[in-house]
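Every protein chain of the complex appears in place save one, which is left out.
Presenting subunit A:
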Amino acid sequence: MQEGRDCARAPLMELMQLVIGGLANGCIYGLVALGFVLIYKASEGVNFAQGDMMMLGAFIALGLGNADELGLPFGIAVIGAMAIMFVLSWGVERVVVRQIFGQPQFALVILTIAMGFVFRFVAGSIWGYSPLVLETPFAGQNLRAGGIVVGLADLVTIGVTILLTLGLWAFFAFTRIGLAAQAASQNQMAAYIVGVPVMRVNSLIWGLSGAVATVAGVLYATKGAIDPNIGLLGIKAFAAAVIGGLGSLPGALLGGLIIGVVEPIAGRYAPGELAKMSPYIIMLVVLVARPGGLFAQIQMKKV
């Protein structure tokens, strides 16, 4: 009898298990997608190095924190990596991106693809190309609740993502700088004439997106080994950002969560390689049904 009941419960348990793991993965896609949206708002273009910024952030945290490297305490290593990536991304905007201001959008696309390669080779030449493990306080720890096993890393990922999202929301909704950034993303000319230093705000947003990418990278690294090519996850996160509407922070997060949850479920129940295709299939469906994304900010209605 006991066995029979377990069998009846098993499919639901399995689904729950997949959903929780998927949510945690989705948070990471969502955080990288947030980076896409931040920069899309600041520089009116897509930063295809966003995934590589995530990768570099993770490696810097590893370089600062792992025992055989600098060996700093985990928390300090993460904050240090965020600070370094903030300054690096801020500098990239100041020195490189600003030079192509006013050029067509594809200029930024090509530039950031090239930048992504540079980041990959920089990480590769410092840390090599074989997978490394970031030492974290919560590696391999699991929590059990009613037959479901949840990795502590997954819970931390979900919690950190919620906190960071609330923080970013408060920043944009309430602070003078956040409001200025919103204004600049809506209309640069108007922002200038009310006194917003648009260029300076854009650099700051790049810095912010570097720091967010680092958080995503560290969370990614809590779940497995990292190598310089993990930045390719950025393509999936880009799909998440497009699903959300590319201009919307909550949309990006939602897009990430959708992809994160659908992927493992498709992997379990759908045939063949459908799981790997699922992010892009969802993106195509959303683009056909709602060309502006789920949280479209651009009104299609013309007067």
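Note that contacts are C-beta pairs under 8 Å (C-beta built on N, C-alpha and C of every residue); 3 or more make two chains touch, one makes a residue touch a chain; residues count from 1.
Everything below uses one rule, namely that contacts and distances are computed from a predicted model.
Between the names "Branched-chain amino acid ABC transporter permease", "tRNA-specific 2-thiouridylase MnmA", "Cytochrome C oxidase subunit IV family protein" or "ATP-binding cassette domain-containing protein", the one given in UniProt for the chain missing from this structure view is "ATP-binding cassette domain-containing protein". From the set A:V109, A:A183 or A:L274, the residue in touch with the chain omitted from the display is A:A183, counting the whole complex. Only one residue in the set A:P73, A:P137 or A:P197 touches the chain that does not appear here, and it is A:P197. The omitted chain makes contact with subunit A at the following residues, 170-171, 174-180, 182-183, 186-187, 189-198, 297, 299.
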